[in-house]
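One structure follows; several queries about it will come next.
== chain A ==
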Amino acid sequence: MLRKLLVMAVVAFMAIGFSLDAQAEGTVKIGAIYLLSGAFSTYGQFAKNGIELAADEINSSGGILGKKIEFVLEDSTGKANVGIQAARKLVYQENVDLLMGLDSSGVAKGLVPVVPELKKPFIITHAASPDVTGSLCNKYVFRISLNIAQNTKAAALIAKELGVKKWTTIGPDYDFGHQSWEFFGNYLKELDPEVVLSADPSFPKFKAEDFTPFINKVISDKPEGVFISLWGGDLINFIRQANNLGFFKQNFKVLMSLGAATEVLTALGDQMPEGIWVGTRYWFAANDTPTNNNFVAAYKKRFGDYPSYNSQGAYAAVYAYKTAIEKAKSFEPDKIIAALENLTVDTPSGELLIRAEDHQAVVNGNWGITKADKNYPIRILDPIRIFPGKDITPTPQESGCNMQ
Partner candidate 1 sequence: MRKKIQLGVLLLLAVVLVLLPKVSPFFIVFVATEILILGLFATSFNLMFGYCGLLSFGHGAFFGTGAYVAGLLLQHLQWDFIWVLAVAPLAAAVGATLIGWLCVRLNEVYFSMLTLAFGMMVFAIAHQWRSVTGGSDGLAGFPLTEVGIGLDIVLANPFHFYYLTLLIVALSLAAIYLLTISPFGLILRAMRENTERVAFAGIPANRYRLYGFILSGLFSGLAGALFATFSRVAVPEMSHWTQSAEPILMTILGGSQYFFGPLAGAAVFLGLKTLITSYTSEWMIYLGVILLGMVLFLPKGIFGLLERWLGGRT
Partner candidate 2 sequence: MTMPFLEVANVTKAFGHFVALRRISLTVREGRTTALIGPNGAGKTTFYNLLSGRLQPSEGTVHFCGRPVSGQPPHKINKMGISRSFQITNIFSELTVLENVLVALIAHLNLGLRFWRIVNRDKKLAARGMEVLERLGLGPLASSRAGTLSYGDKRLLELAIVLATEPKLVLLDEPTAGMTPEETHAVIRLLRSLAAEGKYTFLITEHDMNVVFGLADHIFVFHHGELLAEGTCEEIRAHPEVRAAYLGEEVD
């Protein structure tokens, strides 16, 4: 009996579920695809916070051209095929007007070539693979977040200033880690041909948990500078283990390309070493503009934390859509796309320009040196170095984009 009920419930649930298709008039629907489950779900949560905040702000001040924002989240689970199916679901089943999202480069690279079939604009807010606005670029896809090329160009500029010549890396053993090192190395070589890049860099497997062998190896190799592209939980593990082994007291400079991410600084607290160069896609204290101050204050009030870069990216994307739609005075996908090209958007991370040639935003890079400050529960950046987007963004020719 129980079994019958169970199965009938499941069947009924499925039947009802698939026929539900409520589309309220007078709303603009945004579909967002992020990592919502598993080890990296914190990034999806951040993005959700950003969208929620932006949507509520916009809705309470009249919406976009009078339409309220409604958003639907889907889980990419970090797998490209899941992300692609989620995008189809958002467009065909949920009837969304606009798409945004993507944390993982792998998902982005898989999904981007499929977006033209869906015929909706898509703003990427996190995934950093250069190819997405490079060799794989297309009319529908935009990115407003810092990509690998931009961030590593900033890192290379710092490395040049530091003046040390012998560099190695510790990065996760997947495409992001390898690409970060390639880009960093190439930029640095251009800036300073005398630089020597390690022939035997360290790529611990992703989610390795134990970085001790790599820490020991780098210490014993005695480089002059170490470029670290680990991120998230890996970076936290790495820093704690490195602290124990005196890694940060060695005679080499350390650059962490994603070291100023708030989820890392929050977890580590005073375990985060001071005096280290760290980068991030957005730093909450980097811009003293009304847009940023309002965002940080509203975010802190609502979620009790300093906003993460991923919240900022999602927040900015919603506003980018708003700006574009108001410029286009239309909800037609093609018109929105046209409006997004060459659009200047005022975001918490500063003004950014979405280039028409490759749809990559020319966006500032944020770096700084970690410092303890008793007014903050986390390490902050002092001094902060902001690299203007135009100085660190490769030209459209360099990015390899061929729009149609």
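Keep in mind how these were chosen: all candidates are chains of the complex that A comes from, given by their letters.
The rule is short, and it goes like this: a residue touches a chain if its C-beta (ideal position, glycine included) is under 8 Å from a C-beta of that chain, and two chains touch if they have at least 3 such contacts; residues count from 1.
All of these numbers come straight from a predicted model, not from anything done at the bench.
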Message: For chain A in this complex, identify the touching candidate from 1 or 2.
response: 1
- prompt: Considering the complex alone, what residue numbers of chain A touch candidate 1?
  reply: 2-3, 6-7, 10, 13-14, 17-19, 21, 36-37, 41, 44, 48, 72-75, 78-81, 84-86, 88-89, 92-94, 105-106, 109-110, 112-114, 117, 129, 136, 173-176, 178, 206
